[in-house]
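Let me begin by handing over the structure; questions about it come next.
All protein chains of the complex are present and in place, except for one that has been dropped.
A and B are the chain letters, set down in written order, and residue numbers restart from 1 in every chain.
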Amino acid sequence: MAETTVAAPTRREPIRFSKPSILGLGTIVWLGSELMFFSGLFAAYFTIRAHDGSPWPPAGTHLDTLQAGIFTAILVMSSVTMQKAVFEAEHDRPRSAMWWIVLTFVMGGSFIANQAVEWSTLKFGPQTNAYGSLFYVMSGVHGLHVILGLVAMLFLLFRLKGIKGGSRHLPGLQALSYYWHFVDIVWVALYACLFLVH
Amino acid sequence: MSKYKFREQRGLQSIGGVHKVTKSAGPLGGVLAAGLVLSACNLPSFGAFKGNTVQGNSTFHLFQGFFVASIFVGGITFILLALAIIRFRRKGESIIPKQIHGNTKLEVFYTIVPVLIVAVLYFFTVRVENKVDTVARNPNLRVDVTGFQWGWKFFYPKYGVTTITKGVDLYPTLELPVGETATFRLVSNDVVHGFYMPEFDFSRYALPGVTNYFDFTPQHTANFIGRCSQFCGLYHADMLFYVHVVSPSQFQSWIHAHQGA
Partner (left out) sequence: MTILQEPQVATGSVLHEQKAPGGFYKWITSVDHKVIGKNYMYTALAFMFIAGAMALLIRTQLFNPNGHVVSLQTYNELFTIHGSMMLYLFAGPFAFGGFANFIVPLQIGAPDMAFPRLNNLSYWLFLLGGVTMLFGFFTASGAAAFGWVAYAPLSTAPYSPGPGPDLWIVSIAMVGFSGIFTAVNLVTTIFYLRAPGMTMFRMPLFSWSMLVTGVLILIAFPVLTAALVLLYADRHFGAHFFSVAGGGVPVMWQNLFWFFGHPEVYILALPFFGIVSELIPVFSKKPIFGYKGMVFATLAIAGLSTGVWAHHMFTTGTVLLPFFSAMSLLIAVPTGIKVFTWIATMWGGQIKFNTSMLFAVGFIFAFVMGGITGVMLASPPIDFYTHDTYFVVAHFHQVLIATTVFAGFAGIYYWYPKLTGRFMHEGLGKWNFWVTFIGFWFTFMPQYLLGLRGMPRRIAIYSPTDGFTFLNRMSTVGAYMMGIGMFLFLLNFIVSWRRPRPAGDNPWDGFTLEWATSSPPPAHNFHSLPPIRSARPTWDMNHPEHADAVPVVTGGDESAE
């Protein structure tokens, strides 16, 4: 079976076209449930928006759409760097993969830092109105996901460090990359709903 | 409006339309529809209230129809099951029976038949549902009902009369004239309540943020207890009210007595 290729660390051929590892498959299944979780939140968003006759977001809601947009772009770019890390690892270049992960980590970290700044400067809170509740809960829950991804990256970095033949950790890296892409895509939808829709 | 008129013309013979339907609904539907028609005439009530309104009465007949269909479906299933376990009980030494893996024709049969039964049930459901849900444009009477923890407020806007729960065991009265169509407007101040009229075969939620409308056309004079059906906190069990269906003249004098108060 295709899986045996993973177990053969000396292979130089890229092995990215192989059937996902068992960890990868488990992650994909798990992401299915994550998708449903965010669908629940989006359902709440659209329900409340549909019931809200007044302008949306409510008058007096000031958002820095541009700044958030820049960090959205950074987060999306971090998906690219993450994928690059996977490619490097698939070609059995763990050192290089490590640096790409570090870059991804920095980009993701800056996104979270921006979110922290944003939360502390915004003039409304979750108790202001239903929009505020949606804003904080949705972006907050997403932020938690980003932080979880960052923690996972740290773990992977420690594991990759100093190991020759890092493809032993390839399944873990691939799984993390699925997760990271998912978190990024969700943010794009969240950004559109929370910042752009009027 | 026209829908409502139509219903009024047919008056109390709420099941009258069923006969027309039987012709088009197919043979199997015919059997079931026959059951439904029969139910309109002389079937027992199966423990249910007869639904003391034009609307509730058609619900009652629908219930009877469903009940007959259930006896039919459940009966056949139970008989088959009983036959299987009686006839094919292992007796004495175990032999290996013929290994049958299925029979496509039979499988299709027991898929199609339930589909047909369900289709018929659905047809009558939608008919009765439309009837029960119709709201008159020009009702004889309007009643605004508000549910709150833990009581009810009934307000008759045309007469400026209000009755309201005044404390534990001090239930309000909902007075209704027989034969007249009343439109109800239902809201809640706090949590979800269930405005439940057992003998009208009807309930509807009182929801915060939602206004619900529905009609009652009571058929006979009656006294009974109305209730809150949706759990709403500590005294949910005690959220009762009296319902009096009285003659129009009694209703008028009740109104007058309360206008003074």
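Rule of thumb we're sticking to: a contact is a pair of C-beta atoms (placed from the backbone, for glycine too) under 8 Å apart; a residue touches a chain by one contact, two chains touch by 3 or more.
These figures come from a predicted structure and were not determined experimentally.
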| Just one of A:S78, A:T104, A:N129 or A:S177 touches the chain that is missing; which is it? | A:N129
| remark: Filtering B:L176, B:C232 or B:V245 for touch with the omitted chain leaves B:C232
| said: What does the interface between chain A and the hidden chain look like in terms of residue numbers? | reply: 1, 3-4, 6-7, 21-23, 25-26, 29-30, 32-41, 43-44, 47-48, 51-52, 58, 125-127, 129-134, 136-137, 141, 171-172
| Please identify, in ascending order, the residues of chain B that touch the omitted chain? | 46-49, 51, 56, 58-59, 62-63, 66-67, 70, 73-74, 77-78, 80-81, 84-85, 88-90, 94-103, 106-107, 110-111, 114-115, 118, 121-122, 125-126, 128-129, 132-133, 149, 190-192, 194, 196, 198-199, 201-205, 207-210, 212, 214, 225, 227-238
